[in-house]
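With one protein chain withheld, the remaining protein chains of the complex are depicted in position.
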Amino acid sequence: MMFMVQMQVTKPFGMDDDVWSSLLEKERAYSQAYQQDGTWQHLWRVAGKFANVSIIEADSAEALHEILTGLPLFPFIEMEITALCQHPNAIAR
Amino acid sequence: MMFMVQMQVTKPFGMDDDVWSSLLEKERAYSQAYQQDGTWQHLWRVAGKFANVSIIEADSAEALHEILTGLPLFPFIEMEITALCQHPNAIAR
Amino acid sequence: MMFMVQMQVTKPFGMDDDVWSSLLEKERAYSQAYQQDGTWQHLWRVAGKFANVSIIEADSAEALHEILTGLPLFPFIEMEITALCQHPNAIAR
Amino acid sequence: MMFMVQMQVTKPFGMDDDVWSSLLEKERAYSQAYQQDGTWQHLWRVAGKFANVSIIEADSAEALHEILTGLPLFPFIEMEITALCQHPNAIAR
Amino acid sequence: MMFMVQMQVTKPFGMDDDVWSSLLEKERAYSQAYQQDGTWQHLWRVAGKFANVSIIEADSAEALHEILTGLPLFPFIEMEITALCQHPNAIAR
Amino acid sequence: MMFMVQMQVTKPFGMDDDVWSSLLEKERAYSQAYQQDGTWQHLWRVAGKFANVSIIEADSAEALHEILTGLPLFPFIEMEITALCQHPNAIAR
Amino acid sequence: MMFMVQMQVTKPFGMDDDVWSSLLEKERAYSQAYQQDGTWQHLWRVAGKFANVSIIEADSAEALHEILTGLPLFPFIEMEITALCQHPNAIAR
Amino acid sequence: MMFMVQMQVTKPFGMDDDVWSSLLEKERAYSQAYQQDGTWQHLWRVAGKFANVSIIEADSAEALHEILTGLPLFPFIEMEITALCQHPNAIAR
Amino acid sequence: MMFMVQMQVTKPFGMDDDVWSSLLEKERAYSQAYQQDGTWQHLWRVAGKFANVSIIEADSAEALHEILTGLPLFPFIEMEITALCQHPNAIAR
Partner (left out) sequence: MMFMVQMQVTKPFGMDDDVWSSLLEKERAYSQAYQQDGTWQHLWRVAGKFANVSIIEADSAEALHEILTGLPLFPFIEMEITALCQHPNAIAR
């Protein structure tokens, strides 16, 4: 199943910069592992924001939940999840 | 440039069903032409809605505007447009 | 997979009452068929509204989409879909 | 009476992790006690969020209020409450 | 149980004035019957609007639903329902 | 004049519990004094929330303002005020 | 008592222009009568909109309601009412 | 004075296409006259929408109001007006 | 030119009470100076809120901006600005 996930990240005022940098580094590794195994199919930055649009394939909502809540930045991300289907007008690729 | 376009379609109450069917048919052909030439890169149906999430590549906002306003269903679509960038954590494919 | 679907029905002003009644009757039969085969697991009326909260099990977003867009009242329903998971605190039943 | 309760949990930035862990543990025990006695009939996790959808049976709004405000995490939960009825199209189980 | 019900009435443009007047008359009789038997405990007009705030006592959400959906103006009312409890600071009367 | 006042209370994270308890106690005494003299005519708890619905009679907006801003919890309350009238369909009591 | 009333007027599509013109003329006379007797103390146009900001003095919410619902354009106006007080920093005039 | 005006145009369903075309033609002439005399300083299309962002210089809110309400499409435009100032960081041109 | 300014004041949790009191005192003096010279034409308290509705006359948006950003409480005020015009139905005073 495909899900669109829209993430908006907010660094809390007062958070230590080194802690934040370390979280960002872990986030990068974490998201790339899921990209490499084909789960996290697309990852775009939203222009002008600390936000992204992601397309994630997961066998179930539980699998999606595990991926998203495992994100090192999860406590600082506002998520919006949309379940997607094959579109009848989409051409085969 | 990449744009995420979220479209929500509403058939006005009272519109003739044949007119609507004909618009839907034209919409299909129109969107497939842009998919085939690689412009309309992704097209997903939003589960449970007469809505879609599209990823469209266009050289400029003018080019995007021409594609979207040319949609046969354009007068009946509520659009939300988001400019996207390459994400620093995205892996090369 | 489990989905919560919140539906708000609106009868368009000017719609013929007999057409509407016939749609309601078909809606009833349609939803009961999916309840009987175990797909539509829960169906509650929202107090004071022409609205419901439904829990629907579907193998995929495509399957959910087919069920929902097949509803005789679909063109008159505003839908909100939420993907659900097993909750870690939920007890086995 | 049946109520749908939608809960969104937020851990305040700066809260001690041990205090939070201890609250989570108490929350688990608390919610399971109400599940075991049949009051808290359903508990689903919302995919990708620290949130849940609950179906709670309570004799009165006072009883519901006592259950909800007794939650160890209550001060950190945003609640939305919806009173539910038997739906005329629901089949007997 | 006590419920606060906030109702906003909208006369559709194009509705026949006599039909509307007749509905208003029936609405009056209907609401007064429930006021007289003590069910509809309070009914206030919102200043400057075709809207009201009502306090209704009902044994169940089903009973509330029956009262509200039976309103002659029901199809033209936007409802917001809030379940109320005894307040711990309220004095006995 | 009658006003509906909807109050939502929020305890700031980090506020001392004893200070808060003392404010709650003062709030109770304060609201009961206005209930006893007939000003604060109704006070209901919103089920599942640290919130209330109040019906307050006041000779003027100034009088209402004095009552509300005098609440010991005032700095921590989000208020929504609605001016009410006698409803033409309300029966005399 | 003073009330701020914000009014947004919408002419329904399909309404006869002569009927509308006649309503506008009556509206003018109606509002001027209340301005002349000192009730409708201020009336400003919102720049760029078919909307106004009004300051109306009324002895009660009932009196305000009578004035507003008597407006010839009332069925086509969306109203927002705010009760005002003397401000402690306001200078006497 | 400078104002940002954001306009969203909606063609009512059922409006005659020739009437609409004629309005669009008049709109073009009208807006170009104000552009030519330097009043309507900027006019951009919002990508993917029947909407624009305009920067209009006007001596007063009355002058702005006259320009905007004189638009042939005015009854079909939702307007948002924002008063602008010289920015302290803006460089002279 | 006339502007309606709606201000909502929020004291940050943790701000020193003496600092706040001193700001309030300065705010009073500041607003009274502009009231006395006729710039700040009206100042009303919103009933039940730490908020006001103000009518301010300013030669330009720059002049308005200078007045508002000079308020001692400016960093703690959420502002909404609306440009006003003479209303065609307003009577001369």
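Every chain is named by a letter (A, B, C, D, E, F, G, H and I) in the order it is written, and numbering of its residues begins at 1.
Definition applied: a contact is a pair of C-beta atoms (placed from the backbone, for glycine too) under 8 Å apart; a residue touches a chain by one contact, two chains touch by 3 or more.
These numbers come from a predicted model, not from an experiment.
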Since one chain isn't shown, list which residues of chain H touch it in the complete complex. 2, 4, 27-28, 31-32, 35-36, 42-48, 52-53, 55, 82-91
If you put the missing chain back, which residues of chain A would it touch? 11, 13-14, 45, 47-50
By the contact criterion defined above, which parts of chain I meet the unshown chain? Give residue numbers in ascending order. 3, 5, 12, 14-15, 61-62, 64-65, 68-69, 75, 79, 81
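Criterion: only the chains that are shown with their structure count from here on.
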Half is the threshold here, strictly exceeded: which of D-E, B-H or A-C has more than half of its contact pairs identical to E-G by residue number? B-H
Between chain C and chain B, distance of the C-alpha-averaged centres to the nearest whole Å: 27
Return the distance between the CA-based centres of chain C and chain D, expressed in whole Å. 23
Between chain B and chain E, tell me the centre distance in angstrom, where each centre is the average of that chain's C-alpha atoms. 43
Specify, in ascending order, the residues of chain G that touch 2 or more different other chains. 2-3, 14, 45, 47-48, 61-62, 64-65, 81, 83-86
Run through the chains and report each pair that touches. A-B, A-C, A-D, B-C, B-H, C-D, C-E, D-E, D-F, E-F, E-G, F-G, F-I, G-H, G-I, H-I
